[in-house]
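The other protein chains are all here in position, but one chain of the complex has been omitted.
Up next is chain A:
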Amino acid sequence: MARYLVHRIGQALLVVWLAYTLIFLAVQLLPSDPVTIFLTSDSAVDQAAIDTMKRQYGYDQPLLIQYLQQLAALLRGDVGYSLTSGEPVTERIGGAIGSTLALAGSALVTAAVIALAVVAAAALAPSPVLRRALANLPPLFSAVPVFWLGLVLLELLSIRLGLLSLFPDGSFLSLAVPVLVLAVHVSAPMAQVLLKSVEQVYRQPFIDVLRAKGASPAWIFYRHVLKNAAGPAMTILGITVGTLFAGSVITETVFARAGLGSVVLQAVTTQDVPLVQGLVLLTATVFVAVNLLVDLLHPLLDPRILKDSRQGSAPALVS
């Protein structure tokens, strides 16, 4: 177990470091440096001002020195300063992340509940027509764009019916509606994958044995099918974090909520490169961390993974 742990954590750190290096190189590939890009948003550029600011932020140094300096600062927890507001990037992101975590966290839980409910209903519904109809819900959910659903709900609930404020006002609805909009979209891949693996488990011989023993459909589904089908759905849960983040950005814009969404939007539109760098790094870290968590939870569901790891090779499809 310890070896598996070290191996996976090492991999995760490697991915974050590579992501950071890629961002650094991508910024260097821009036609200009961050300071010039930032200052040229005004029509007349003062070269002396650019030079001063470049010196201040260290962009006048050779590439390798810049890279090592930034990396060293990063290890100290310093991601640099936002060019637009002058405050540290960590503060700018830290001030916004709470709202996004509340939205994304609630949406993830809600999405898992929706996915489970849809799959359970599709597996246990009494009529085959109803089962087929329910099984078609996830593709429909993923086809509905987040912003469209948000706009329609706001138009209906807020502008026509006056039940909901266009702006976050701390009421239950002003969090519940955006959470639902995001959760519907995020639940789609989870439900689809869970449905597929549930179908596969149902085809396995031990289900027939259970049926023969007289177990009820609900007992079979909850106690046996779901447990065996959970692995792939959990992997999808990890990958969903990316969708969740992108969805949060859109949802926050549509619902005029504060959070990382508006920070991303502003960072990109004002060419605030250090802030963009910090945001990309954060996304990469969250993504890697969640997938690491999923990897660490997997052995609890399926101990064979540890056995393969002990033998020093990844689980092979053909052996």
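Here is the rule we use: a residue touches a chain if its C-beta (ideal position, glycine included) is under 8 Å from a C-beta of that chain, and two chains touch if they have at least 3 such contacts; residues count from 1.
Keep this in mind: contacts and distances are computed from a predicted model.
Of the candidates "ABC transporter substrate-binding protein", "Na+/H+ antiporter subunit D", "Urea carboxylase" or "Cytochrome c oxidase accessory protein CcoG", the chain left out of this view carries the UniProt protein name "ABC transporter substrate-binding protein".
The chain that is not drawn here is touched, among residues A:Pro62, A:Gly86 or A:Pro126, by A:Gly86.
Among A:His185, A:Arg257 or A:His298, the one in contact with the hidden chain is A:Arg257. Contact with the chain not shown here comes from a single listed residue; of A:Pro128, A:Gly162 or A:Gly214, that residue is A:Gly162. With the whole complex as reference, residues 30-32, 36-37, 39-47, 49, 52-53, 56, 81, 84-87, 92, 95-96, 151, 154-155, 158-159, 162, 165-168, 253-254, 256-259, 262-263, 265-266, 268-269, 271 of chain A touch the missing chain.
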